[in-house]
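All protein chains but one are shown at their positions in the complex.
To keep things simple, chains are lettered A, B and C as they appear, and every chain counts its residues starting from 1.
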Amino acid sequence: MTMTMTGTEELKSLFARIAEAMAREKDRLCELDGVIGDADHGIAMELGFAAAAKAVSELDTTAADPTLVFNTAAKSFLNAVGASSGPLYATALMRAGAVAKGKSTLNDDDMVEIFAALAKGIQDRGKAEVGEKTMVDAWAPAAAACRAARDQGLSLAGCFAAALKAGEAGAEATKDMVAAKGRSSRLGDRALGHMDPGAASAVVVIACFHDHFM
Amino acid sequence: MTMTMTGTEELKSLFARIAEAMAREKDRLCELDGVIGDADHGIAMELGFAAAAKAVSELDTTAADPTLVFNTAAKSFLNAVGASSGPLYATALMRAGAVAKGKSTLNDDDMVEIFAALAKGIQDRGKAEVGEKTMVDAWAPAAAACRAARDQGLSLAGCFAAALKAGEAGAEATKDMVAAKGRSSRLGDRALGHMDPGAASAVVVIACFHDHFM
Amino acid sequence: MKKFINTAETMVAESVEGFVRAHEEFVVFGVDRKFIRRRHIVPGKVAIISGGGAGHEPMHIGFVGHGMLDAACVGHIFTSPTPSQIASAIEEADTGAGCVLVVKNYDGDVMNFEMAAEMASGRHKIETVIVGDDIETARTGDGRGRRGIAGTVIVEKLLGAAAERGMTLAELKGLGDSLAPRIRSMGVALTGVAVPHTQRSTFALGPGEMEMGVGIHGEPGHSREPFSNADTIVRHLSETVYDDIARAAGKALLFVNGLGGTPPAELYLAYNTAHQFMVNHGLRIERSLVGTYATSLDMQGLSVTLAFLTDEEFSLWDSPVATAALRWGC
Partner (left out) sequence: MKKFINTAETMVAESVEGFVRAHEEFVVFGVDRKFIRRRHIVPGKVAIISGGGAGHEPMHIGFVGHGMLDAACVGHIFTSPTPSQIASAIEEADTGAGCVLVVKNYDGDVMNFEMAAEMASGRHKIETVIVGDDIETARTGDGRGRRGIAGTVIVEKLLGAAAERGMTLAELKGLGDSLAPRIRSMGVALTGVAVPHTQRSTFALGPGEMEMGVGIHGEPGHSREPFSNADTIVRHLSETVYDDIARAAGKALLFVNGLGGTPPAELYLAYNTAHQFMVNHGLRIERSLVGTYATSLDMQGLSVTLAFLTDEEFSLWDSPVATAALRWGC
């Protein structure tokens, strides 16, 4: 089993990848949000990750450690986006930064922990449980699957493959949910049949992790 | 040549005739006003003459003289209608009442004078000259033709026939005018090609005089 | 056309009743509900009375109260009140010092107020101030055609304040007449409006059109133009208004008025452009007013008003006013 060591340069390209993906998916995400929310989720995610990718790209690779990368990403995401996604992803990224604390490169176990920290950050900030039709429905099962795969000794690529599969299933499952958090929680049954936009964008982020470490 | 004597009863039925005609023409007048004004001229004329006809119909024929009929009509027209047509026709009717002062019935000369007084009242109140695209363009030539016909010794029926012809021609002529009074005076050339609604309703009133004394 | 109304026949009465209920602090109905008057008439003060068709709310009923109007008469939608309404208002509001009628320059309004003045002139000293703040177009020639639109608010505020300070009838007439050439407005409509009574829209605009130079009765303006962005539109209004009274010069009040369907955020954006234009042209904007004060039912659109005032008139503008729609200093 190969071992990847993820450093600042790697993280920069991961953020660049996510930003590109969001630019591609922006319209679809806005469309999903238009059905059960306020039609801006694609804009928020694109703005946020574009700002994060730009800010981390400007960091001096030799001087900046992974913690600084995550914290910089968190801060710029937050300043760019005031929507729900802003504090949710900023908190996620700060938690990731805390896990990376003191490390100049991250090994596979670290990356799994970081992935879990992202999910945990979102859940702590938004106080949503699985089943409430939010991005947590993608992030929580993805993080659990990722950890479980790691516990079974899978490679990082295998872990993120498991995470992606679980995240996709989770996002798909939001279609059958009535929302209890976020804007769509006012809609009651009218939200049924529609995927939560935050869960959809979570899958985009998770897919970037998967593709990056493949 | 026959001589008609017009009393209170006659005037009552004249007002009833005008009120009926306005109810019939209401939509057409609103439509004309919609093109170069505010689309309410038919409503104003219908309301005004309905109120006038109702009020005079309630007068005691044996006690009420023509002056009271005209003054009652003026007052009820005015209370019913606040548009431009309100003060214009109320003033006209009050002038008619002044001409009838002291007379218990009106002879043909009186009726011609009354008709002229209506036109004069409108012109005094609105301060419009012929050619300014208002009801004066129908009323002024009609009154002049009526007097001229009388001077030539025509019967009342002949006088009102001349009046109607002149009024119709005057109303028709407003199509080629740019307005200098009333709402449409703001439209400049855009008013060209359209008949003035007040001139159109004047023809309706004049036609009632004609039909009544035919 | 979805509106919050019950029937076309009752809408004005119901709306005015709601207004009175909401502002009992300032206003009461006059005799037979013929008009709205301020709750506390001030003996010895010249009465300021205005009125006009309904559909322009909050104008004029929203300006009844301390420091502004003593009474306001409301007609049908876009239709002048009757002389009888106006005469009754004069009767109730004039305590002997006389009264000033503030009339927007429309034939209907002018004639009905004139008849009311004739009716009441035996018992009351009456002066009339005709407001025609609309821009002059080539077609209106001698200026007689200038309509009274949003600028009327300024005339009513200044006359109201001056009357409260004890100005005489003659002085108020003089003040009102001297204001006219120094207040100028121009409006633009993005939508037409339909009078519920007639269900007929006086003009209909396509998605790419706007109507320039409109009044406040849903009547067409002087030209139909392709719709454009806010800067282009508002600069055109500002420039036209400015050119029309640049001769007045001095310190100015700048007023952006919403026509009913345009929200505050857009009015503020428009104000920003208008303000910038005026400042770039060397004007000192000493006071501002931005909001929905003189409407044309639910029309989307706005007007820009520029008023050159003297120091004395600015102080009248600043004087306390307590009405439903304008309030400060008390």
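Methods note: contacts are C-beta pairs under 8 Å (C-beta built on N, C-alpha and C of every residue); 3 or more make two chains touch, one makes a residue touch a chain.
Small disclaimer: the values here were computed from a predicted structure and weren't measured.
Considering the whole complex, the hidden chain is in touch with A, C.
Among A:R24, A:K101 or A:R186, the one in contact with the hidden chain is A:R186. From the options C:I5, C:V42 or C:A246, the residue with contact to the chain not on display is C:I5.
For chain A, the residues touching the absent chain in the complete assembly are 30-31, 34, 37-40, 43-44, 78-84, 86-88, 90-91, 125-126, 178, 180-183, 185-190. The missing chain lies against chain C, touching residues 1-7, 11, 14-19, 21-23, 54-55, 57-58, 62, 190-191, 207, 210, 227, 229-231, 233-234, 260-273, 275, 288-290, 292, 295, 297-298, 300, 302, 322, 325, 327-330.
The rule is simple: only the chains that are shown with their structure count from here on.
Taking the mean of the C-alpha atoms as each chain's centre, chain A and chain B sit 80 Å apart.
Measuring from the averaged C-alpha position of chain B to that of chain C gives a distance of 32 Å.
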